[in-house]
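Would you mind keeping the following structure in view while I ask a few things?
A single protein chain has been removed from this complex, and every other one stays in its place.
For chain A:
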Amino acid sequence: MSASSNPTAASPVKSVPHAGRLDAVGYLIALAGIVRRELLRFFHQKERFFSAMVRPLVWLFIFAAGFRNTLGTSITPPYETYVLYEAYVIPGLAVMIQLFNGMQSSLSMVYDREVGSMKVLLTSPYPRWTLLLAKLVAGVSVSIVQAYAFLAIAWFWDTGIPPVGYLAALPAFLASGLMLGAIGLFLSSLVRQLENFASVMNFVIFPMFFASSALYPLWQVRASSEWLYLICQANPFTHAVELVRFALYGRFEPVACAVVVGTGLLFFTLAVIAYDPGRGIMARRGGPAGEAA
């Protein structure tokens, strides 16, 4: 083994310019690195991209086509005329991608914790909440790529989305992605093992998706059940969908925006507490095998 006496090797402990800089520039470098890693991982996992695309397209191709006549169409803001059912569900399906992605990020956090790469992240010298925020932004970046890929395909339907709507929707996707990612981040602190992800599907993704305005306008829900209507109104996913739906048609929905931003902040705060070394899960149940009871 000649590695250690390799004459070309530079001194590994000699300091490098900017090594360990703890200012804003250093943090932005860390943020960019975390986002880059997430995107690299995403593009290396072709099947993940594929399945993220297939899910909403199946809804659009099959479900929406089948239910077009049953569910009918409606004049409900932001639409000013009757729209095809396909056009109605497209914003909801785009946000559904983000919902799945948020939960997938949460799954990958649990995985990262199990394989130890979470430890590597948390030994970075930057404050822990900034690392979690970077992780969140990384996941949202992936979800936005997916959502726009879906919108590009959905463009072939007669959606009536004006070109400027695609631009206006970007901050809405950012806000909804951050909210759903923050919920996922918080859930990742509760879920101890990967196997438990099925229950996340059952108890989080499906109720959030179906009890929302993604697939049907809420006035239709209200016609059936006042209670269900209230539940749908209280569901932050509804507001994420409406925020994006309005933005796609060039309009701003202040209530939806407030709910999405507020819910995002709440769950992000909870996640930061959960990942705090003193209070959260790392301390309570993160003990190494054989050393923790």
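Here is the rule we use: contacts are C-beta pairs under 8 Å (C-beta built on N, C-alpha and C of every residue); 3 or more make two chains touch, one makes a residue touch a chain; residues count from 1.
Basically, contacts and distances are computed from a predicted model.
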Undisplayed chain, where the name is taken from the UniProt record, one of "histidine kinase", "Cytochrome c oxidase subunit 3", "ABC-2 type transport system ATP-binding protein" or "Phenylalanine--tRNA ligase beta subunit": "ABC-2 type transport system ATP-binding protein"
Where the unshown chain meets chain A, residue by residue: 1-6, 8-23, 25-27, 29-30, 32-34, 36-37, 40-41, 44-45, 115-117, 119-127, 276-279, 282-283, 286-288, 290-293
